[in-house]
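Only one protein chain is missing; all other protein chains are in place.
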Amino acid sequence: MLELTPLQWAQLALWVPLLSAVVLAAVWPLRKAGGPAAGVSLVAATVNLAAAAVLLFGWLNGAEDVRHTAPWLIGGQGLIELGVHLDGVSVSMLLVVAVVAWGVQVFSLGYLADEPKAGFGRYYTWQSLFLFSMNSLVLAPNLLQLFLGWELVGLCSYLLIGYWFTKPSAAKAALKAFWVTKFADMGLLLGLIVLYTHTGGFEWTATTTAATTVTLLFFLAVMGKSAQFPLHIWLPDAMEGPTPVSALLHAATMVAAGVFLVVRAAPLFAQAPLTGEVMTWIGAFTALFAASIAVVQTDIKKVLAYSTCSQLGYMVAALGSGAVLGGYFHLTTHAFFKALLFLAAGGLIHAVHSNEISHMGGLLKKLPVTGWTFIIGALALAGFPGFSGFFSKDLILEGVAHQGQWVPLAMLLVGAFLTAFYMGRVVFIALLGAPSEHAAHAHEGGGSMKLPLLVLAVPALALGFFAGPVAGLWGHEYHFHLGWVGLTASALGLAGIGLSWVMFAKGGAQGLLAAFAPVGALARSGAVDRLWATGYRQGLQVLGGAIAWLDRYVIDALMNLIGYLSLALGDRLRAVQTGNVRDYVYAVVAGLLLLGAWGAMFPG
Amino acid sequence: MMQAWLILAAALFSLGLFGLLTRRNAVGILLSVELMANAVNVVLVAFGRWHGVADGQVFALFTTAITVAEAAIGLALVILLYRQRQDVLVDAATEMRG
Partner (left out) sequence: MLTDHLLSLTVAAPFVAAVVLLLAPDLKGAAAKTVALMGAGASLLGALAVWINYDLSQGGLQLAEQYPLVPAYGISLHLAVDGWGVALLLLTGVIITTGVLATWTLEHREREFLVLLLVLVAGVYGVFVSQDLFVFFLFYEIAVLPMYLLIGIWGSEGKVERGGPLGFVWDKLNIGGREYSAMKLTLMLLAGSAAILVAMFAMFHAAGGKSFDFSVLQGFDYPEHTQLWAFVLLWFGFGSLGGVFPFHTWSPDGHAAAPTAVSMLHAGVLMKLGAFGVIRIGMMMLPDGAAYWVPYVGAVAVLNVVWGALSAMAQKDLKYIIAYSSVSHMGVVMLGAATLTADGWNGAIYQMVAHGMMTGLFFGLVGLVYHRAHSRWVPGMGGFAHAMPGVAAFFILAGLSSLGLPGLAGFVAEFLVFLGAWQSAHAWWAIPGIIGAFITAVYVLRVGRDVFFGQGPPATFHELSDAKGSEWAALVALGVCLIVLGVYPNVILEFIAQATSEYLPLVVKGAASGVAVLP
């Protein structure tokens, strides 16, 4: 084992992926070779994983927090610094990112094996860049660096969603994701500026009277990044990217950055009860809203995407009610089981070459590893007792109940029921249902596609039992205790699974499907989407057109008018030039006489 | 004495001006301009004498040189005009009308 200080490990985690990205971007023969490029990126991901593991091990054994900064900008009020901050929060998130990223990169080896070599190399370049960006976000010693990483992961999201850039829908989805998150990021930028003006720095520990303004502005960015209603619209579209990308960015890590920001800036958010209230309501509503849309989706990735929205809503609601431990723990467990679900879904898609769950069916027998790991992930997501999601969701619900937020709590409980129901639906149709003809030749992917699933299944299954030490990392205490809220949630979850079994495995209670028809209609109409699209087309574009028209036909026309008037005046005056020399002579003499007369009239 | 010189200069100048305004022949106009210029020369020399300095004569030599150059260019133009139009009447030459 190398003898390195924690700081050196952290720098390894930060710089090695960056080095890999730079090398792959600059050395194009290597990138275009495909396989070797993936090799470089994987080495970086592995080093990153090792570094993260060593760091986490150190912090589980009570290592001292480390903070190292270096000046980056010369500000009017002093130097503005960037650096590395190592504590339980950043170290644990670092490992989550490292594990999922490593798993995704390994999985992609098999999943994207048929891609053209240049594209394959490009994919791994962006993967490395993402790893660096996410690490710089996680290790940020202040909110400015968090913002830098935040924007960079947004860029990686844009690049990776648009990986198949020749597909117009992918190019469009990439743009939409970038626009929506960039729109929301204006809040974070402005919030940082307000914070700096009030406190002279970007510290999350600052105390300020402007906390409410700052945190509300931050929360706008959180809503964009973590896909909260009504800024969730980009996430389902982001599924245009390759499935492993969805697993890494749009399920496990990048979208969780919003939640991570709130966890980091918890001292600031604690000073703003109003923001907390807003967060609880929006989070709870998103959890319910997105879960009900997930119920009617037929595309397996869309189900998971809406499910991600919904689960992020849980985290946001928890953080809003001050249940930081619950929110952050759910972020952690969700990262593992949702990445697992996405990767397993990728395996299923890879096998049948379709995203439709109706095109799958009975796949459990043909793809046992993928199928069983999917079921593990689904149970964790549904909050089945004993699985990781059960513990974290329980913490969230307890936290919201503790605050006496009864309406949000009810929404979250109904959401829990729906979660179990839609996951049951996917499992019963895609894995256990009658085989479809699309699935005739389905078979398991290679080792590279199985290994990550097995690795991720372990924390999805068992992380809940390590809630105590994990909470200790973050300076919290955790004691398992199942109150009436938890019992209700578990009962609702089991009921959801049961109902889905009745409806989709046994074909009973079909009348209930009609109950979801309005939700389906709403989801298909894309009302929220349309609202934003209208804002963009009728608002921004029309405004742009009007301004451009004004610029050209009024402002510029005035300038042209001045030119035109000069020309017109010259046109009149040219008559003076008769061409007759004697006329000019008369004019000269007349001028002379006038001058003389003037001189005589005003002597001196 | 000074007055006489000035009257002479004024007379010369007026003669030139009259010629300038009435002549249609380009050569005549040129001659009239020369008259006016020489009227100025007379004034220059006269005032130089009056002040008892040589400046007037120096300036007069200057103007003479310049007038010569001007006459050379003017006559060249007149010759070109003649080649073009077979006459030197300025009223007819209005090609430069704007």
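By letter and in written order, the chains are A and B; residue numbering begins at 1 in each of them.
The rule we apply is simple: a residue touches a chain if its C-beta (ideal position, glycine included) is under 8 Å from a C-beta of that chain, and two chains touch if they have at least 3 such contacts.
Source: prediction; values computed, not measured.
Taking the complete complex into account, the chain left out of view touches A. For the chain missing from the display, the contacting residue among A:His68, A:Lys117, A:Lys172 or A:His476 is A:Lys172, taking the whole complex into account.
Residue A:Met559 is the one among A:Ala434, A:Met559 or A:Ala575 that touches the chain missing from this view. Only one of A:Gly545, A:Gly579 or A:Gly599 touches the absent chain when the whole complex is considered: A:Gly545.
Seen across the whole complex, the unshown chain contacts chain A at 71-76, 78-79, 147-148, 151-152, 155, 158, 162, 165-166, 168, 171-172, 175, 178-179, 182-183, 186, 189-190, 193-194, 196-197, 540-541, 543-545, 547-549, 551-561, 563-564, 567.
One rule holds in what follows: only the chains that are shown with their structure count from here on.
Chain B has its Cα centroid 90 Å from the Cα centroid of chain A.
Every residue of chain B that touches chain A in the complex is listed here, in rising order: 17, 20-21, 24, 26, 29, 90-91, 93-98. For chain A in complex with chain B, the residues that touch the partner chain are 574-582, 585-586, 589.
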